[in-house]
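The complex appears here minus one protein chain, its other protein chains still in place.
This part shows subunit A:
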Amino acid sequence: MQNRILVLLVHPLFEKSRMHKSLVNHIPEGVTVHDLYQEYPDFNIDIKREQKLLLNHDIIIWQHPVYWYSCPALLKQWIDIVLEAGWAYGPNGKALEGKVVMQVLSTGGARSTYQPEGYHHFTLKEFLTPFNRTTTLCNMQYLPPFAGQGSHRISDDELLTLSRNYAHLLDYLQHNRLDVAEFQTFEYLNDWLLKDKIA
């Protein structure tokens, strides 16, 4: 079976992002890439158009860098106005019911810094709580993130591996019935890929 995937790419300076350019280049065919900063440079988001896009896909991916432990401003704007009361949530707000949502992230700091005893004091999962709750409130299933961490220091080889893993993940999501509960046992989908390969 075929899951229709929508990647909402949200990067205010995409042309200078080595990591996201590489990731985007590895997105397989059949995936819709919707570049929000390209579409709405003036933050004037076309609500109806976005809602229609969401309805036409099964898996929604927010791909963005992590800024100040959150998303770029335009994605917050998008969440604010596209996920309308009575449409995405609330009584009769069942438009997105059952859809799968996940984030594809880049962080400057390495994975080890996102630990209770690490530099950032909290895990990435903890920082992502608002996204988790927002999507579950909208009756969607929230998957753990796929993250490229330590982006300041990542080598070309490491980036290539990461990008290939991303391609592999998308390909899997596209062509398989998803066991959401199993995915949710992992902290990162990067880990699920690793386990999958080992097994």
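Keep in mind that, in the parts below, a residue touches a chain if its C-beta (ideal position, glycine included) is under 8 Å from a C-beta of that chain, and two chains touch if they have at least 3 such contacts; residues count from 1.
Criterion: contacts and distances are computed from a predicted model.
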If you look up the hidden chain in UniProt, what protein name do you find among "Potassium transporter", "Ribose/galactose/methyl galactoside import ATP-binding protein", "OB-fold domain-containing protein" or "Phosphonate C-P lyase system protein PhnH"? "Potassium transporter"
Just name the one of A:L55, A:A85 or A:L194 that touches the chain not displayed here. A:A85
Full-complex contact with the absent chain, from A:E15, A:E29 or A:D42: A:D42
Footprint left on subunit A by the chain that the document does not show: 42, 44, 46-48, 80-81, 84-86, 90-91, 93
